[in-house]
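Notes follow the structure.
Yeah, one chain of the complex is gone here, protein chain that is, but the others are all in their spots.
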Amino acid sequence: TLQHLFKQIFKASLELQEDDNSKALLVSRKKHPENTVVDLRGEKVGDGTQRLIMGPCAVESYEQVVTVAKAMKERGLKLLRGGAFKPRTSPYDFQGLGLEGLKILKQVADELDMAVISEIVSPQDIETAVEYVDVIQIGARNMQNFELLKAAGSVNKPVLLKRGLSATISEFIHAAEYVVAKGNSQLMLCERGIRTYEKATRNTLDISAVPILKQETHLPVLVDVTHSTGRRDLLLPTAKAALAIGADAVMAEVHPDPAVALSDSAQQMDIPQFNEFIDELQASGLYKG
Amino acid sequence: TLQHLFKQIFKASLELQEDDNSKALLVSRKKHPENTVVDLRGEKVGDGTQRLIMGPCAVESYEQVVTVAKAMKERGLKLLRGGAFKPRTSPYDFQGLGLEGLKILKQVADELDMAVISEIVSPQDIETAVEYVDVIQIGARNMQNFELLKAAGSVNKPVLLKRGLSATISEFIHAAEYVVAKGNSQLMLCERGIRTYEKATRNTLDISAVPILKQETHLPVLVDVTHSTGRRDLLLPTAKAALAIGADAVMAEVHPDPAVALSDSAQQMDIPQFNEFIDELQASGLYKG
Amino acid sequence: TLQHLFKQIFKASLELQEDDNSKALLVSRKKHPENTVVDLRGEKVGDGTQRLIMGPCAVESYEQVVTVAKAMKERGLKLLRGGAFKPRTSPYDFQGLGLEGLKILKQVADELDMAVISEIVSPQDIETAVEYVDVIQIGARNMQNFELLKAAGSVNKPVLLKRGLSATISEFIHAAEYVVAKGNSQLMLCERGIRTYEKATRNTLDISAVPILKQETHLPVLVDVTHSTGRRDLLLPTAKAALAIGADAVMAEVHPDPAVALSDSAQQMDIPQFNEFIDELQASGLYKG
Partner (left out) sequence: TLQHLFKQIFKASLELQEDDNSKALLVSRKKHPENTVVDLRGEKVGDGTQRLIMGPCAVESYEQVVTVAKAMKERGLKLLRGGAFKPRTSPYDFQGLGLEGLKILKQVADELDMAVISEIVSPQDIETAVEYVDVIQIGARNMQNFELLKAAGSVNKPVLLKRGLSATISEFIHAAEYVVAKGNSQLMLCERGIRTYEKATRNTLDISAVPILKQETHLPVLVDVTHSTGRRDLLLPTAKAALAIGADAVMAEVHPDPAVALSDSAQQMDIPQFNEFIDELQASGLYKG
């Protein structure tokens, strides 16, 4: 029983140390009270001005991307998203254009002076990707792909980390810590809906995660309204909620012709719908862009 | 196989009929495109002006209720909530003051010209309750207590129906149909968070349910920010999100001294916090009250 | 701050008392180490012999019930279930034959010397029901209909309580306590699947709940394989798992012609399937009946 006692003391010490570690997380606001502001080719995220990040689900062609990008530019938007490496449930679904897609994004971004956000899915692609993108996105399915997190933490390029499909907020924060612990503090967090029993929406937007993440960390917090809801008719109302609750940016998908999109056609806006979306957000007073 | 064929046709016909039934739901906006507006002693819910419904979790005494009610009155609020019959997980928890609680609520409401919302948990109490309350609330645990729904549908008194802990939106709408099918169309729906794996909040506020319920039904839609989050620090941000997304009213709990409250002490605001809550909502431009 | 200190002490005392209450639950095995054995017209549940409870989802006619009951009797089964009051999601679905259904069940049970289990949904029906049924079933949707639990706890008749769709095991145990606290200790618990994101089955059978409930309480624990899975092809394998893990009884639904059943046609066995089910269970060595 003396041995048992020592074990208990040992365990208690371990727990105490873990608790200290948790308080000492680099992403924690307790450790670093000021907001982290990420600079994307001159457009700041996290500085108090709320931003919109838009673009097609998947990059399909130069024409497709440039059409969306020009529409965005006309409305003063500068942050362009687009998928080149697409993690898909089935190996027989469209997997993205890969490096070709990144090149298209970079070409459009350079022509129109925009910043590019694109998902990377493999540690060995990170080094190549930094030449083409302004933000490395790590997707929901890879939130606990710790090798990828470490690789993204080892480069000098902003990272956008999406919450896993069934990740707790605590697990999300610890995944973020993997990136920052490697030396890269240019990190943004993105709530994108969690998996629940409710099937009226593709996922359930956990809107309360936004103020919690803002309290617990010093990082910018985004809301992806497209993947949260999976429904075009809910993009506008959920974007309003996200801005009202204090999100630093809202992400949504736009495609010149969603009906023929190679992925996620039911949830992307076309260009007129995109313009209406911006109009309505501005009219609500919630978006000052 | 001919018999099998007939069965298939029979089943297909049944499904077709069910589909028609669903389109023909009395609560459906397809059936009744205009918004239902519920009148609570002159205060309308559902008419485009967003309301606040506040008050203590449980009625404990006349002094407790009148203190909260006076603070509300000073800020122009008229809709007073308070629990007299408390459904509690354990039979040994405080179960509410019962009829005595309803009498206290009515006395305060009469003195200050306010309207009272209180939960009723048993069909046989409905008849008594209508003499004391302005709105019969049916709680989350009773959303599919169909006998209670039918009893509430049989009286001439507005009803507030809360979404069940793990009810789908479709089940919620069908539960509402039980009330209206009995003849009572003075019905309001209330999103109050759903049960998920995430434990940072007491429940997960399903904010997307608000625009879906507004589209699918013609009924006023409320958001209970207290039970959704279970955290005092999230009441203000989630109230902003609820107003931004188009909720007809927001519910939240206020107690003169939450620390000694007989139920849910961690999630109720005290009077200064209540005043700050109203100030902040008004400053945000989201609440015009 | 002295006042604050007193409040803290007051709260701590409350929590201590709640903790004591929890240890002192009447259903707790700590309080009452021996297994409760429930006697249903001579057939015991909880005595170590594993039982099967079968019958149609809903009572539709005398012929329907007697056909199933005779098939059961031939295989030595004595515990007959059948729904007379059916809680249904939509008010326009078949709601059961009500009292007429209970009379049919009693007639068949008397003719064949079987025991009847049937769900009651309203406190005021309990008194009538005890004249017709041998077990009052309280369904998943009513697990926290505390008025119904109290009414069932006030009569001298065995009760079968089903776990709520999203009830925790702790909430389930506290719901059971409502019945026993009123004086009725002839209580059985039934796991029937919980609501999760997975849609391959109607619900997710939480098989681990069986050993937990057996450890924490002294009550018999049943598994309803029909509602857990909603799939006829999973009834046999899940019944084997339930018996292997130590369930005191397994419930499953049988209908003479499932394709024309007025409810839940996809999940009921017909008579030949029922016989095969019994054959297979016996062949596995898991069912000794």
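Each chain carries a letter (A, B and C) given by its place in the written order, and its residues are counted from 1.
Operating definition for what follows: a contact is a pair of C-beta atoms (placed from the backbone, for glycine too) under 8 Å apart; a residue touches a chain by one contact, two chains touch by 3 or more.
Just so we're clear, the structure is a prediction, and the values are computed from it rather than from any experiment.
> One chain isn't displayed here. Which of the visible ones does it touch?
A, B, C
> Any idea which of C:Leu205, C:Leu219 or C:Ala261 touches the chain not displayed?
C:Leu205
> Among C:Ala151, C:Leu219 or C:Leu234, which residue is in touch with the absent chain?
Hidden-chain contact among the options goes to C:Leu234.
> Need a quick check: the contact residues on chain C for the chain that isn't drawn.
166, 168-170, 194, 196-201, 204-212, 215, 228-229, 233-234, 237-238, 240-246, 284-286
> By the contact criterion defined above, which parts of chain B meet the unshown chain? Give residue numbers in ascending order.
Counting only chain B, the missing chain is touched by 166, 195-197, 199.
> Name every residue on chain A in touch with the hidden partner chain.
4, 7, 10-11, 18, 21-22, 87-92, 121-124, 141-142, 144-148, 165-166, 170-171, 174-175, 177-178, 181, 195, 259-260, 265
The rule we apply is simple: only the chains that are shown with their structure count from here on.
> Rounded to a multiple of 5, how large is the rotation, in degrees, that superposes the C-alpha trace of chain A on chain B?
For the C-alpha superposition of chain A onto chain B, the angle is 180 degrees.
> Per the centroid of Cα atoms for each chain, what is the distance between chain A and chain B, given in Å?
34
> Just the number, please: Cα centre separation of chain A and chain C in whole Å.
Here the centre of chain C sits 46 Å away from the centre of chain A.
> Hey, what residues on chain C touch two or more of the other chains?
166, 195
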